[in-house]
Each structure stands twice: as structure tokens, then as C-alpha cells.
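Only one structure is covered here, and it is reproduced in the block below.
Only a single protein chain was left out; the remaining protein chains are all shown in position.
When the chains are written out, they are named A and B in that same order, and each has its own residue count from 1.
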Amino acid sequence: MKKIRYDKLPVHIFLIVSALVFLLPVWMLIATSTHSPEEIIQHGFQLGIGEHFLSTYKSILFEKEGYTKSVTAGRMLINSLILGFGFAIGKVIISSLAAYAIVYFRFRLANFLFWIIFLTLLLPVEVRIVPSFEVLSTLGLLNSYTGLIVPLIASATGTFFFRQFYKSVPDELLEAAKIDGAGSWQFFIDILLPLSKTMMVALFIVMFIVGWNQYLWPVMMTTKPEYSTLLLGIKEIYQSNFEGSYLPEYNKAAAMTILALIVPVGIVVIFQKWFVKGLVDTEK
Amino acid sequence: MYLNIKDVDKSYSKEKKIIHGLSLEAEKGEFLVIVGPSGCGKSTLLRMIAGLEEIDRGIIEIDGQVVNSLSPAQRDIAMVFQNYALYPHMSVYKNLSYGLKNRGFDKGLIEQRVHEVAKLLQIEEFLFRKPSALSGGQRQRVAMGRAIVREPKVFLYDEPLSNLDAKLRHQMRIEIRKLHERLGITSVYVTHDQVEAMTLADRIVVMNEGKIEQIGTPDEIYNTPASVFVAKFMGTPPMNIFQVKISNGKMDFLGIEVETGSSDDTLFVGIRPEAIQDEESDISIEVAVTMVERLGSENIIYGECMGEQVIIKSKKTPSKNDTMQFYIPKESIFIFS
Partner (left out) sequence: MKKVQFNHRFLPYLFIAPQIIIVVIFFLWPSAMAVYYSFQMQDAFGVSMQFVGIDNYRDIFANMEYFHTCVFTLLFSVAVTLFSLSIGLFLAYKVNTILRAKSVYRTLFMWPYALAPAIVGLIASFLFNESHGDLYAFLNQLGWQFDPKSDPFDAQAMLIFVASWKQISVNFIFFLSGLQGIPRGVIEASKIDCQSAIRRFWTITFPLLSPTTFFLLITNITYAFFETFGLIDTTTRGTPMGETKTLAYKIYQDGFLGADIGGSSAQSVILMLFVLALTVFQFKYLEKKVHY
């Protein structure tokens, strides 16, 4: 038996109270989503679990909601998954290849191209949203998954992440592989790829969350409800709740919010170790 | 010659040459050790033989074929790296077979060779472990195995023992020499450790600042060093070196006169710590002891003699501040101009 150290008790109490500051608001949403709209209007937001858990979630997942009443939260969930997965997969593949070229090849334009990629850090999507919208509409990519996902991959973060990792791989490994007769493809496939498996998973997780949490880009680039992600869907529901003239369906709004945050939060908690690695190593 | 390096130059920038006009030869089956202080260019030389560094000028020949423009894989060499450079995600078996696989060897042959080498190096039981599950000595063996399994024309070793502890280093040193005698593959071995050089080499190449100071058998290097640098570098503790003034073509050192043909103003005189003895001999010196290091079998005595620092290897155990009498035989005095 370990001896319990009472001198640390105040620290524990402090930490637990602090943790509640973060947990309570989300718990309130979970609890509220299990009550009926009438109950909420009468008694305010709830902290205890009610009896309408199943009915609320069933109705948002399978009944068409929002202003247009033309899309279910189930559809939005699928769109969010497509955006998250598409973005993360694209990012991992494209940036690992680009970083491989930059670190492991001697070629004339290497420096110039590296700086071009670096430039993308200068102008976040929020700032160039108007011309980006025009480019997408010129290319006919509005309301398409390509238009939703591909432009977001432009940023340099992933490339930097792999560049940093490749630089940390001992030089002797490439030398040994060269002596063992491996060419550039073979070295990438046989040595580098298996070595970066952990890093790839880590970056994938971080990027999935970044993709899932995109807000402004989908707002601009999708006007048709069938491309709407969860974050957009919720925004509409809130607008009709807080500004509309109908009976506010706070339970549904809360349930949608839970739906939109449960996936990324779950991933962060479950894949904690990888996630922290991916996050912390990107920034070295 | 089997391995032939002719008049080779290498520089990374205009100002600094790493290797200047270096030439070196090795016979088939010879074990060549290149030794020198860090930054002397010895690793660069090895990497140039491997084809990992390009050369600016000169020719490198292996088995009668100029290999200047060949890639490392085409040169038919194998290399053991300082940090082993094992592929961390592959099992020992895969590490050993990767080079053979890339060369299109038949699966059965690969298996046979890997097992032979594993047996030779006593790593059979680890064949399906990853490098991270091995001890330092075992990793070292795998690195050796990866080179041996290829049966290359030349073995290149880049300070392969420097990551091991003293005891294991000693043990592996003996094994490397034994393996060499058994396999007889031409080897070039780079180290900064002069004990490794003395014990492993057929011939030693002493390098300094991108040039060769001396090439010779271990005995030649030890008994007839060609320069002050070689004399000081080979042997522990290092040789005592004294700067001596010349007058009328003769020098006056420790009371005896030595004829020198040189007309230089100053000469360097070297005496090995182990050449200074207790038994009466030609020259007698008085040493004021400043410190004694006890090694068990013998002691290293640090002292002062006529204003100069001297190091002496001796069985005697004086105390600090004692004054002692020692003797030097004439024939064990080295003179360098």
C-alpha cells in the first residue's frame, strides 16, 4: 500500500475544481439534451439526466432539420467525417512526400520551393477568404468535396512536421541503405515510411481534428445543405433558436453540439499519447 | 594493389581542404587501420572509399576497377557504422538480408547465408528480434553481420567500437581480428584509439590534418616514429618530448653530446615513458615527483626534471615531493628535426 500524502490534498482539490470549470458546461449540454424543450423553457438548462435521451438523438440524426429542413444530422456527421478524414489523409500523404524531396534530394529549386511552401504560414484562410471564394467559383469547385478539402491542405504545417522528423533520422541509415543497394523509392518505402509510422498516426490525429473543426471555410464554400458539416448545421439551429420565432428546441441544439464535439474529444482522449506527440513535435 | 587510392583531394569549402593529395594502397586481405585525432580527415577518407563522399580529384581503385563514378551499392563494399545504423523497424534477420534482397539474391541462398553468418557471430537466437531489444554488444555483432553476409571485396569500419564499454571493446577487438584471420577480407578500419590500431592492424596509417604522417606495421610505428606527431600520438602515456638547442652541429642534452647532421637551431628529442628505468644506464636524471597514478601492475609517475615535465612508467611507488634517480639508455632516445 502506498502511503497517502495528505500534504498534497489541497493541490488535488484545486485541480479537481479547475477541471470542473471545463467539464461543467459540456455536462450541462449533455444533461440538457436529454430533456424535452418544454421542460427546458420552464426550468432552464439542466444538470440532471432527463428521460428524452433516445428521442432527441433519434430525431436529430434521422429527421431533416435546419432552415431548409432538407438534411439530417446524420448526413452532416458523414460530411464532417469526410472532411476530417480527407483532410488528414491528404495532408499526411502530400506533406510526407514534399518533405522527403526537400530533405533527401539535392535539386536546384529546393530552396525556392521550400520558401513557397513556407509562405503559406503567412496568410491564414480567414484573411484571404474573399479571393479564395472567387478562385473556387472560377474553378467550379463550390459545393464539392474537392473544394472543401484540397485548398485546406495548402498550409505548410505538415511539411514542416515531416521535415523536422526526417532531419532527426540518423544520416547513417541512408548511408547503410545506399550501401545495401536501396534506391530513392526503396529507401522511402522500406526504411523511411515504416520509421515514420508513429509520426504519421500522430499527425493524422491532429489533422483530423483540425479538419473536423473547420468552420469558416465550409461556411463559405458550401451553399447546398447536402454538403453541410455538423458545425454549419448547428449554427443554423442556433440561429433559429435564439432569433427565430418558433418554440426554441434547446434540447436539439444541445444534442447537435454534443454530436459535433464528441468525436474530436473522444479521439483526443483515446489517442492521447499520439495526439500530444503530434501536437508538440509539429512545433519544434 | 587491391585497394588503390591515388592523389586524392577533398574540400567542403574553398578555404578548407579536408584531404590533400593523399595516396594509399592495401594488399588483398590486408587489415589497414587509419588512426588520427578527430578532424584529421580519416572518416572522410573512409566515406570516400565507400562512395558516400565524392572526391574532387584523384582515383580510387578496388580490385583493378576505378570506382570513382560508382554508387556505394555498386562498389561491392560493406560498412560498419559507429552508431551501427541498424534499421530499427526490421528484425535482425531482415537487417542482415536487406542488402542481399536488393541485389536480387535467391531466397534460399539468402537464408543460408544469413544463418551461416548468424552462427559465426553467435546471434542465431536473436534473429527475429528488433535491434531495440538487443544489448550494445549484440547490436555491434548484427552490424558486423550485415557487412559479412554480403561477402564484399572491402570491409570499411568507421570507429565501430567507440560506443561500447571498455570491457566489451576489448572483447570485440579480439573477435574482429579473429574474424579477419578467418575471412581474409581486405579491411580499412578507422579509429582514434591507438590501442585498437596497434592490436588490429597489419599496417597502421597515421593521419593528421588531411595528410598521411606515416604508414607502417605497428612495430615500425612504435619503434621508429617518423615525426613528433606520430611519436606523441602512438603510445600511452605519450612520449616525453623536449625541445633542444643545437650549437656547432651538436646538441647538448642531459649531459651527453649527440652528433647531428642537421644545422637547425632546435631539435626535438623524444623519450618514451617506459624507456626511463631504474637500472643504471647511459644517462642519469633526477626527477622531482609531483604526482603518482597507481595502475596496479605499475605506476605512472609525473615529475619535473631540469625545468621540464616528464612522465615515467615504473614499478616504483614514490610519494609526492620525493626526488628520485632514473636512467635512460642511449638507444631509446628519438631525435626529430
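In the analysis below, contacts are C-beta pairs under 8 Å (C-beta built on N, C-alpha and C of every residue); 3 or more make two chains touch, one makes a residue touch a chain.
On a predicted model such as this, the values are computed, not experimentally measured, just so you know.
The residue touching the chain not shown here, chosen from A:Ser36, A:Ser59 or A:Thr120, is A:Thr120. The residue touching the chain not shown here, chosen from A:Ile49, A:Ile129 or A:Leu142, is A:Ile129. Contact between chain A and the unshown chain involves residues 8, 11-12, 14-15, 18-19, 21-23, 25-26, 28-29, 32, 40-41, 44-45, 93-95, 97-98, 100-107, 109-110, 113, 116-117, 119-124, 126-135, 139, 150-151, 153-154, 159, 167, 171, 174-175, 178, 184-185, 187, 209, 212-216, 219-220, 231, 234-235, 238, 242, 250, 253-254, 257, 260-261, 264-265, 267-269, 272, 276, 279-280, 283.
We adopt the following convention: only the chains that are shown with their structure count from here on.
Centre-to-centre separation of chain A and chain B, using mean CA positions: 56 Å.
Partner chain B is touched in their complex by these residues of chain A: 170, 172-173, 175-182, 186, 190-191, 194-195, 197. By the touch rule above, chain B contacts chain A in their complex via residues 47, 50-52, 71-73, 77-79, 81-83, 85-90, 98-99, 102-103, 146.
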